[in-house]
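Here the complex is missing a single protein chain, while all its other protein chains stay put.
On to chain A.
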Amino acid sequence: MSNYPTPDKATLLEIYRKAATIKLNDERIIKEMKSGRLVTPYYSGRGQEIIPSALAMSLNDDDYLCTIYRGTHDMVAKGFPLDTMWAELAGRVTGSCKGKGGPMHLTHPESGCMVTTGIVGSSMPIAVGLGWAAKLDGKGQVAVATFGDGASNIGAFHESMNMAALFDLPVIFLCQNNLYAEHTSMQKSTKIDRYSKRADAYGMVGVTVNGNDPDEMYGAAKVAIDRARAGEGPTMIEAMTFRFNGHLIGDMCDYMKHGELAEAKQEDPVPALRQRLIDEGIASEDELAGMESGIKEVIEAAVAAAYDADYPDAIELKRDVFAQEIA
C-alpha cells in the first residue's frame, strides 16, 4: 500500500465534500422516511461514504458506473444531481427516471450513472459490456461495477471477472465489503478471509484496502483506474467498511456480534476525515461548517422541489416499454 499515490490537500477536501454530501443526504432521506412522508425501499450507504468519494476523484463524467440498490452514495459521489434524485425518490415526474424507477433503479447517464440494479450481483455483467464499449470507443473510459460482499458469491461475479480479465477490459470491480449480506455474516458466506483472493484465480490484480481510509482508498482506486485507462485490464478492489444503518432502515442488527455496530460507529469515517482536515490545516472549522450548510441548502431545495412536482400521468405506463409508445 505504501507505493500508492496519495491524495493532495485539495483532493482530500473534495473527498470530504462528497462524503459530507452523501452523509447529509442520507440523513435527510431517513428523516423523511421516519416522518412518514416518504415511503421508499431505501438502502442506506451510511458508513461507506469514503469509498465512492475517493474513487470518484479519479473518474470523469463519461466513465461508467453500474451500482446496486445500496448505491445512492456511489451515485452522489459520481455526480448524480440531488434534485432529480430526490424527485425520483418521491416518485415524481421530474425524477431522473420520471418516477418509474425509484431508488433501486436510479439512472443518470450524463453523470455516468448507467445502471442501478436491485438484483444482487447484476451490476457486474453489464459493467463488463460497458467496459467492452469503452475499449471499442478507444477514448480511455472505464467502467466501474460496485457490489457487496454477499454478491461476491453469486455466479455473475465469477463469469464477469473471468470475462473482463480474459478480454483485458477497463473494468473496476469494487466490492464494498461491509461484512454482512442482509443478516448473514461474511464468515457464514465463505471459507476465505478476503474476497480479493478470488481475483488471482481469474488472472486479475485484486487488493483489499481499508475503504474508510481516504488515502488507501484513493490510492487503490487511482492505480486501478489508471491501469484500466492504459489498456492493462481490470482490477478487483475489496474495500473494507461497515454499514451503520443495517440492511434496511429500521434493522435492529440483532444478528451482529455484541458491540460490533457501536464499535464501528466509533470510527465513523466522515467525522474522522473532517477532524483530519482541521488537524492538518487543510480547512478551518468555519470553512467546513460553511461548506456543510451550503450542502444542506442544496438538499433542502431538492427536497422541497421534489414534493412540489406532480406524479407522472398514467400514460407513462405505455411509454418507455419500447422505443415506440404502446398504442
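The criterion applied here is as follows: a contact is a pair of C-beta atoms (placed from the backbone, for glycine too) under 8 Å apart; a residue touches a chain by one contact, two chains touch by 3 or more; residues count from 1.
Here is the rule we use: contacts and distances are computed from a predicted model.
Trainee: Of the candidate names "ABC transporter permease", "Quaternary amine transport ATP-binding protein", "Pyruvate dehydrogenase subunit beta" or "Pyridine nucleotide-disulfide oxidoreductase", which one corresponds to the UniProt protein name of the undepicted chain?
Mentor: The correct option from "ABC transporter permease", "Quaternary amine transport ATP-binding protein", "Pyruvate dehydrogenase subunit beta" or "Pyridine nucleotide-disulfide oxidoreductase" is "Pyruvate dehydrogenase subunit beta", the UniProt name of the unshown chain.
Trainee: Among A:A10, A:I119, A:L248 or A:A301, choose the residue that contacts the chain missing from this document, as touch is defined above.
Mentor: Going through A:A10, A:I119, A:L248 or A:A301 one by one, A:I119 is the residue touching the chain not shown.
Trainee: Specify the residue from the set A:A156, A:M204, A:M256 or A:L288 that touches the hidden chain.
Mentor: A:A156
Trainee: Since one chain has been left out of the picture, which residues of chain A touch it in the full complex?
Mentor: Touch set of chain A with respect to the missing chain: 64, 66, 95-101, 105, 107-109, 114-115, 117, 119, 122, 124-134, 136-137, 143, 155-156, 159-160, 162-163, 166-167, 319-323, 326.
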